[in-house]
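For this depiction, one protein chain was excluded, whereas all remaining protein chains were kept in their positions.
This part shows chain A:
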Amino acid sequence: MEDEFFGEKSFQHYCAEFIKHSQQIGDGWEWKTAKDCSDGYMCKTQFQIKNGTTTSHRGTPASVHTCLPTEENLELTVDDSEVMESAAASQVIKYEYHVVYSCSYQVPVLYFRASFLDGRPLALKDIWEGVHECYKTRLLQGPWDTITQQEHPILGQPFFVLHPCKTNEFMTAVLKNPQKINRNVNYITSWLSIMGPVVGLNLPLSYAKATSQDE
């Protein structure tokens, strides 16, 4: 199919570039091809410690390492003092983030789910508690729709989705300026740096520098 505003080929290209840099800095993103090999998605698994006693905790405590995507070589290093403070109330939450392409809207979509280590999934209200206050207000106003539960289009399992119907609008604004001064912009990097933090997913700054250096 022809390349529209942001076609599937562009999506796959930007994801590949993004993953290249992720591999350089050990940020854990990888590409997963669908079983029937026709397309795929980009994903990352992250482990966070949720302190059960606080109500205003941020999504990513500084002392938690981002772990390798496979559970077999799970290495979780936690600051000893953190463990003492939170005691029995803290729990390890596994977050999975998937970047999937929507051919209907021709934009990437962020799918995510969270579960405790025993496999128990987090409910929508638990997810909401993990969203920082400042984002909560904006989420309820837009341009993002609120977080809803939807079926993952490739895996067929329930995920939460942060899917703004106005992605094109704000991405056009984001892309227009650098293009004016002839700088290269990785659409996925820009898009994820806006969407991600809302649900606890942060991008190290080196991604931005990687884009303007390559190509």
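Note that a residue touches a chain if its C-beta (ideal position, glycine included) is under 8 Å from a C-beta of that chain, and two chains touch if they have at least 3 such contacts; residues count from 1.
In the analysis below, contacts and distances are computed from a predicted model.
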As a check of understanding, state which of "Small ribosomal subunit protein uS7m", "Cytosolic iron-sulfur assembly component 2A", "Proteasome subunit beta" or "Autophagy protein 5" is the UniProt name of the chain not shown.
"Autophagy protein 5"
Which of these touches the unseen chain: A:Gln23, A:Gln149 or A:Asn184?
A:Gln149
Which of A:Ala16, A:Ala34 or A:Cys134 contacts the chain that the document leaves out:
A:Ala34
Which positions on chain A touch the chain that was left off?
1, 34-36, 103-105, 120-121, 123-124, 148-151, 153-158, 165
